[in-house]
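Every protein chain except one is present and positioned as in the full complex.
Our next item is chain A:
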Amino acid sequence: MITTSATSKSLVTLNNIKKVFFTDDVETHALNEINLSINKGEYLSITGPSGCGKSTLLSLLGLLDTSTAGTYQLAGHEASDLSRDERAKIRNKEIGFIFQAFNLISDLSVAENVELPLTYRSDITKSQRAEMVKDALEKVDMQHRANHFPSQLSGGQQQRVAVARAIAGNPSIILADEPTGNLDSKNAQVVMSLLDRLHDQGATICMVTHDPRSAARAGRTIEVFDGKIVSDQLTEKSQAVVL
């Protein structure tokens, strides 16, 4: 079993994480004995075949689901035993999500979608929110579409808005679940470049992907198979940076 050890720079630490789904009489072991550490500023890709558990792992990392066993620390917080609202607070402050299906809310405009996670925070004023939304949209080059609705945007544009929403609150980590899965190659390239740029600016990114080319852009790739991490290695890009 390949394990990664937690260091003082660890942003995320998973210890012996298990996830079992119960459906009628059937027990499905989605994740088994997962030990993983992600350092601040790291760009990690998670790969593996369909049904291997990589999206489940990302859900656990994003506090979107709870593990059946094991412990999880995120940004110094013990996340395993948090209440639902405490987990919501951490998701809001520390995590930015990018989904394969964009998951923008159709009733809200582009600016309102980006502003949405910020509205859940009481420590940010309205004017600060407006500034943060503007910055985030500028970063993804979508400020000119601020008042449009998602249905008026192309898939690539929607995903750029989703990226803006993920980074608007300056989260500790960005979790991306197949961010280019619903995009054509040109738009996929734009989104991946955006993630590269964010990483270059210091963002910690954890991305689930099927696409080896996307995975190769990360500094570190872990491979999941049958609910276990079977490989954890630095990519050529990372090695090049180290060299």
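As a convention for this text, contacts are C-beta pairs under 8 Å (C-beta built on N, C-alpha and C of every residue); 3 or more make two chains touch, one makes a residue touch a chain; residues count from 1.
Here is the rule we use: contacts and distances are computed from a predicted model.
Participant: Could you tell me which of "Peptidase", "Molybdopterin dehydrogenase", "ABC transporter permease" or "sulfate adenylyltransferase" is the UniProt name of the chain missing from the displayed complex?
Facilitator: For the chain not displayed, UniProt's protein name is "ABC transporter permease".
Participant: Of the residues listed, A:T13, A:N32 or A:Q100, which one is in contact with the missing chain?
Facilitator: Result: among the candidates, A:Q100 touches the missing chain.
Participant: Based on the whole complex, identify which of A:K18, A:K40 or A:K89 touches the chain you can't see.
Facilitator: Checking each option in A:K18, A:K40 or A:K89, the one touching the absent chain turns out to be A:K89.
Participant: Just checking the interface: what residues of chain A touch the absent partner chain?
Facilitator: 56, 59, 62, 64-66, 84-85, 88-93, 97, 99-101, 103-107, 116-117, 120-121, 149, 151, 165, 181-182
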